[in-house]
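The structure's right below; bear with me while I get my questions together.
Every protein chain but one is kept in place in this view of the complex.
Our next item is chain A:
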């Protein structure tokens, strides 16, 4: 389709150009022709005779368009006539088919819990500008509305600034059913491959359920507004009963993992606070939780996306086309709008790094110490196969200058200096400052919280400083006080000292694995499945935005900062091993250490397994998203992952599918983390 559109554009542009050019020509020609013919009539004749001939440039265009169209259709037709096998792809056999031949059949009902962003949202009630979009997808699908009426679209996706619920007069709800997240956009699968393979061994609507929820809301609010948790509970109970009392296998992805953690806690608590099913519910109904790419300890990516709305990709894009995204001429202010909308989404806060400096490292220390940088490792693997010794050395060299613990640092120097040389800061000193308001009158209607904050104070606050996973919250509270105030009544990011403290009964702690206990379900298995081998954002070098106009966001990633060749610092982003979005540390730590054996977070000793999937990039474009990918979303199409899920769903235990399978340094890293268990 994209080709057609491009082609159509081509056709549209050309005729115009030809026409104007040619018509000038035609006039000229007449002048040339006119002198020899003395009779006016003759000229007229010539004109009528010639007119067509000279206009034929238009004809040519028509002709050409017709020609191309015809050829296009012919090719299209031929392509459709071709049997699929002729195209020469030897598609590897899908795990579903293979396992079916092995005799696996559907046993345990499967619940899929989608993650952040990948679930579809549809409109149930809107403002007049959204006329005709009733029950149409606003998020997911083709995103056509985003282009057609972008402001209206944003108006509907935004949540209320204070409550974090619907703004008045707008109801946007999660798409229910499997259709919610099988494909994110047309052709871009999320769960579809897994669903198809599950179906091959006998799964269908009655034993496969997609727990779609509105991923913009905080977890507790999904229950308050949509009763999403109650529905999930009732669905699981129903499937348990109707499938011959077989426990369910839950497959949460990304943020779904902490959503389900929240659910586990919610479901067993008394009806006043939770689902009221009493202890033992999880042990009775759940066989295994197969977290895929879980964000148990958060993701550093979220920090910058809240600060500047940009991740690695956007930052690079911005550097390349400086000015386009920020262009005021078009009145677009894209980034500002995105910032305004995404800051109303409470769920983003659930993805901030959890566990503070104990987990993510402080100014001088970090758990990935000594880890060979992925990007350099990969490159050297590609070029020289057996040059391991130098490779490690290169990694060690780089190590000295990387301080991953500093999640956000302003300026490259701040990111690399020893901590003793960094200017010390005192947060309290600054919190008084931002009350003096900037003159916000000239700032258009796009209101972000940045407008309220004095630029100067931001500069003072941030300049040459480095922030760790703990102090970065001060920065966030400073630049986005309202959002953090709202969100911190929904989520907590600390580490519990004493889990018996009654305050941990409150729902803000439920989705933080470091502040909550696993339920009493010794037979329940917990899997941490994630891709490794993809460079993943871990910490950022920011700069104060050069254009200090009132509308712009004051920070941006300093894309000019690059490390030496083979360094982990690239375009202002320090990279570590992970699945492109979630560092291995966040995905694997709980299973590798926090819950391993009987710990205070896992008092009943549910077994945990780590299964890592080494990323293999696609060898050619034709392959599309490969079956061996390890990146955050594509891993859902990874055949090894699918096979694991199918085997567990068909009754296998974690030990039977091979126990732990580790490629990364997750165990080493976890060992370094000094967490009382």
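Rule of thumb we're sticking to: contacts are C-beta pairs under 8 Å (C-beta built on N, C-alpha and C of every residue); 3 or more make two chains touch, one makes a residue touch a chain; residues count from 1.
As a working rule, contacts and distances are computed from a predicted model.
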Omitted chain, identified by the protein name its UniProt record gives, among "Proteasome subunit alpha type", "rRNA 2'-O-methyltransferase fibrillarin", "DNA polymerase delta subunit 4" or "Phospholipid:diacylglycerol acyltransferase": "Phospholipid:diacylglycerol acyltransferase"
Full-complex contact with the absent chain, from A:132, A:168, A:187 or A:502: A:132
Per the touch definition above, residue among A:176, A:481 or A:651 touching the missing chain: A:176
From A:227, A:270 or A:560, residue that would touch the chain that is not displayed: A:227
Sole residue of A:238, A:655 or A:677 that reaches the chain not shown, by the stated touch rule: A:238
Identified contact with the non-displayed chain, of A:156, A:200 or A:216: A:200
Residues belonging to chain A that touch the chain removed from view: 8, 11-12, 15, 18, 21-22, 25, 29, 32-33, 49-53, 55-67, 69-70, 124-125, 131-132, 134-135, 171, 173-174, 176-179, 182, 195-196, 199-200, 202, 204-206, 226-227, 230-231, 234-235, 237-238, 241-242
